[in-house]
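For this depiction, one protein chain was excluded, whereas all remaining protein chains were kept in their positions.
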Amino acid sequence: MTPPDSIPQRIRAQDERLARERGTIARDGPDLRGAELEARLDRTWRRTPGIIGWLATVDHKEIGRRYIITALIFLALGGVLALAMRVQLARPDSALISPQRYNELFTMHGSTMMFLFAVPVMEGVAVYIIPLMVGTRSTTFPRLNAFSYFMYLFGGVMLWVAFLLNIGPDVGWFAYTPLSGPEFSPGKRADVWAQMITFTEVSALAAAVVLICTILKARAPGMTLARMPLFAWAMLVQAVMIVFAMPAVALCSSMLISDRLVGTNFYNAAEHGDALLWQHLFWFFGHPEVYIIFIPATGFVSVITETFCRRPVFAHAVVVLALISTGILAFGLWVHHMFATGLPRVGYSFYTSASMTVAIPTGLQIFCWLATIWDGRPRFQVPMLYVVAFIITFVIGGLTGVIIAAVPLDLELHDTYFIVAHFHYVLIGGAVFPLLGILTYWYPKITGRMMSETLGKISFWMVFLGFQLAFFPMHFSGLLGMPRRVYTYPAGLGLELPNLLSTIGAFIVALAVVIFVVNGIVSLYRGMIAPPNPWGAATLEWATTSPPPPYNFAHIPVVESNTPLWDVDGEMPVVTGLRVDEKETLLTTVVAAVPDLREPIPEASLWPFIASVAVGIVFVASIFSPWALAFGVVPCAIAIAAWFWPKEMKRHPEPVIS
Amino acid sequence: MMGRRGAVLSLPLLLAGCDYQTYQSIFSDASTEVHDFNILFVIFLIVCAIMYALVIGFLIAAIVRRSRTGPADVVEEGRHHQSNPAMRTGLIGWTALVGTGLMALAIASFFGDRSMANAAANEKLSVNVTGKQWWWDITYNSADASKMVRTANELHLPVDVPVHIYLKSDDVIHSFWVPSLAGKQDLIPGRDNDITLVPRKIGIYRGQCAEFCGADHAKMALIVNVDSYADFLKWWHHQLESAPAPTSPLTQAGYNFVTTRQCSSCHAIAGTPANGTVGPDLTHLASRRSIAAGAMPMSEGNLYGWVADPQSLKPGNHMPTIGLEPDQLHAVVAYLETLK
Amino acid sequence: MIPAPRFTDSVAELPTTKFGPSSLTWWGIIGFMIIEGAFFGLAFAAYFYLMGHEQGWPPEGRQAPNLLWGTLFTIVILLSEIPNSMVKKAARQRDVPTIRRLMPVIIGVGVVLLIIRGFEFNNLNCRWTDDAYSSIIWAILVLHTTHILTDWGDTVVLWALMMTDLGWEGRRLVDTDENSMYWRYVWLLWIPVYLLIYWVPRL
Partner (left out) sequence: MSSPCRASLLFLGLAALTLAACDREERHSRSKPIGETVPAGQSPDTIWPGGSQPSPLDPRAKLYDNNAPALSEGQYLYTQMNCVGCHFHGGGGMGPPLMDDEWRYGGRIDQIAASIAEGRPNGMPAWRNKLTEDQIWKLAAYVRSLSGQPSKDAVSSRTEEMSNTTPGSLTPREPAHSSDTAEQ
């Protein structure tokens, strides 16, 4: 293929030398195995200690852990805001919190939970688990992965610093124009919100690409798409949804910020703009967002059900199809958030039926899980309890969802506490319960110790019952005419009791979460040492030690069924021949997972962090002057170029990304 | 009879024994629209309840079926790959069931929607409601301009008369929502929306802005009086009259202040020099039930409080705290109270 | 009880670089192409949404942008595909000298394009602050300009790398190959943008 004359003598000499050296490279295999192999792999993959090493690491397990911990911290912060609001609403005409402050509270609560907790925590869990589950040594593009974490961290910190400095946003997490526009939101509050979106959206998109490529290209040999675990499927669908949904919110928030900073007229009705353009773009993202949060949770449910029922989830293919169709349908529903805006009535009935159709794939999944329980032999340890709680709670949310999909009903219930109840049933029941379950389930994988079952059960029952007490009465608050986002309500409308109950429930949930966290921290030191496969699970993440070594697997496993660990009799088939003295992993073909390439994994590098700092400064500065974007290009370009520039210019026998 | 069903729905609250008023709830059954809503709502509730019962029944059955038998901790070898054929048929049945259920609901919703749309086909009365931060500007349309009534924050509607309400916004997006009378409809700058309804029950109903509209969103309420046709006409003719001239020296002093000082830059009082268009029309202020868009009930005390320091009672609203001297305050309130 | 390994076959002989869908970076780039495609798609949607609310497009009293510079840009960017595909071919044949010769040409073309783009902004016959129409066409044009800029920077860095000995490594050739693929994407994106900005207002 190569025209030989075009290659200079010197290069040809190099090629020959490198070809010879290639023979001498150490690779894992029958003659390099066990303790010695592990020692050498560890030397190759272990990160350098110290703050530099911490900032530079590209180990997906460390980054995943950071994602999860950071997201949980934001969950706590968002929860505190929720408690503050519940205290204010506990009594009618209460004046504890000023309207301005209250508006900031619910804006921060919504934005934090949506952008800084729910999506990142799902991605964090996936970043940690997916490479283990599909049997590879690292995520693809590990530096991009590190970059995405720092962008997320900086975005969240910026939002909260702004809040503490009293320039936090006060326009709602949906920031409807023109209220969020230049005339009605003077100052920087709304800009801070819009830039926080930019941060988190950059980070979410990066993480999505990382996950898609990992799932499609880095699966263990033999793990065909048909044999891929349901959690991997869920994350694949979710990541693809992020790829299509996030640009919408990025675009509309950029339009908003340019309206506010440089006087464009996208949303200015008087200059041919339209306030509803915002709502269309925002909900084109905002509705899929709900499924971006929910679909990974279904993955969690499948994982737990399978393990605790000792059965592969019933009708694997059906569940996969359900996931995919949910992902597609989710993009056709955004208008059901806008029924009250006076769009043509004919369109409405279409969106009504579309919104109801989504219930079918979800209903299918519910059935498949129930069928698995029916077939199997369920053991009710904490994770499984959360699955049961999930079904009991989420189905209520789903059904109220069907109710508000009907235009005539939605016109009454829209923007009332009925809606608040609905989406908390869907998001907490549908996503947070499975999350708590899966954290308990994978805790031994991540820490090597078990969480206390007793404390786990206590916090489970408190969170489950407390949740019902907090949110069920909200259905009534809504039906009695209480709108959302009000900092107080008058006495005598019958709203006193439901709101008081909600407040009490909220505090029970908060206490339960505290117990959960305490359990997590105590078990870190006191917890029982976990056996390699404590729950007797079937998937590959349990085929290595807990916590896993930096290189995940000494040899890349080979998969021969949907439930590898249940089907190997004592001996795990593996492939050999990956490099030991340099980071390397195996790529396989997309569908059949046939070994395809050996992919060098980048060394740790400080540049992703530096790049994220540069980009972060530009984003924050651009809130105050649009020129920041122009001047900021230079440092960002330098940082990113340096990120990709090889650190040593000599050729290696095989590619090394240093 | 719908009302009773509504009451049944909110039974838990009644049992809890809180004294309980329905004038902002959807169970009032006070208009054709809400009547249809309630029927549809109950249909949905029943279907959803059945579906939920099925799921939970299945869940319980699945749990009790296997949890007793056999040792819990063994991984079942061999047959865990084939799935139970009975379940496969079950899956199909389930899908069909959910499908039909949803289809039924979609159709029900479609017809419900249509009957609501047709309810007030031929309107008799047309009203403009303009949303402002944070109050409602209301004009009763009429062929001849002299018969137009301008008021604020309080609608009067004749019972059994179809009314067509035209919704506009001057600043941000608001949402017109009187739960007992109709579903909500947004007021969007640069767009014209409208809503029709036929009130069926005489009474007083409370509505509230339902789209977040800034600082005082929570205090942007609207009182709707549904009167007999006679009472409505009486009210309407009264609204056409201009404000009575001051009689006592005190009210005279108040009159002087209101018409010459800050108040008149924003407020209009028919028949006086005060012709501001920024704030609510005050011509018949004292005849309204509430002050500052439902922020507080109309009473001498509240009026004192409001005129003295609006910013502390409704923080962030556009009415400034003038800082009246006590005698000025007495005079102004005394005069405002004559505006029946 | 971690199961002991049972050694099957060895992957030691597998290559470490391949062109096309086998390569990981190919998938990464496709991913980002889809993301950017979504951006453009939604921007176009916003464009037509705003257009749908108007009687005239552009609104009364505005002229459509002048054709000259936009058309010139279109011609140049289409011509740039010639050196681009030559580089792509050379990369696949490991013909490094050709790549080293042609990349500066592409970089030069990039500079020319950016200059023309400057004139385009001056010939839109509106300022972004004028009205929503002006805002959206400015937004779309800026969005596309950022793609020209990023790909230009990328090409410069890659060229610098190709000039070193590392230029002979398979990975660099794959990078070159995929960089050319991305450039194709950039000019493909331009075609709808060109039509939306210059021709739809003339319909």
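Every chain is named by a letter (A, B and C) in the order it is written, and numbering of its residues begins at 1.
By our rule, a residue touches a chain if its C-beta (ideal position, glycine included) is under 8 Å from a C-beta of that chain, and two chains touch if they have at least 3 such contacts.
These numbers come from a predicted model, not from an experiment.
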Touched by the hidden chain, restricted to displayed chains: A, B, C
Residue of A:L55, A:L455 or A:V522 touching the missing chain in the full complex: A:L55
Which of A:A95, A:V262, A:A491 or A:V591 contacts the chain that the document leaves out: A:V262
Omitted-chain contact residue, chosen from A:V161, A:A226 or A:A491: A:V161
Residues in subunit B touching the chain absent from view: 171, 189, 215, 260-262, 264-266, 278, 309, 311-312, 315-316, 318, 320-323
Positions on subunit C contacted by the hidden chain, ascending: 129-130
Hidden partner chain, residues of subunit A it touches: 51, 54-55, 66, 69-70, 73, 100, 150, 153-154, 157-158, 161-162, 165-167, 178, 181-184, 186-189, 259-263, 265, 268-271, 616-617, 620-621, 623-625
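The criterion applied here is as follows: only the chains that are shown with their structure count from here on.
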Contact graph of the chains (line, ring, star, complete, other): line
Whole-Å separation of chain centres (CA-atom averages), subunit B against subunit C: 52
Subunit A and subunit B, separation of their C-alpha mean positions in angstrom: 38
Per-residue multi-chain contacts in subunit B, two or more chains: none
Subunit C residues touching subunit A - in the complex, by the definition given at the top: 1-18, 21-24, 27-28, 31-32, 34-35, 38-39, 42-43, 46, 49-50, 53-54, 59, 92-98, 128-136, 138-139, 149, 153, 157, 161, 164-166, 168-171
Subunit A residues touching subunit C - in the complex, by the definition given at the top: 1-3, 6-7, 11, 14-15, 27, 29-30, 33, 140-141, 144, 205, 208-209, 212-213, 216-217, 243-244, 246-248, 250-251, 255, 258-259, 262-266, 268, 271-274, 277, 280-281, 284, 531-533, 543-545, 554-556, 558, 565, 568, 570-578, 586-587, 589-590, 595-600, 633, 637, 641, 644-646, 649-651, 654-655
Subunit A to subunit B touching residues, read off their complex: 98-100, 103, 172, 176, 178-179, 183-184, 269-270, 274-276, 310-312, 314-315, 318, 340-342, 345, 348-349, 352-353, 356-357, 359-360, 363-364, 366-368, 370-371, 373-380, 388, 391-392, 395-396, 399-400, 402-403, 405-412, 414-416, 476, 479-481, 483-490, 492-494, 496-498, 536, 561-563, 566
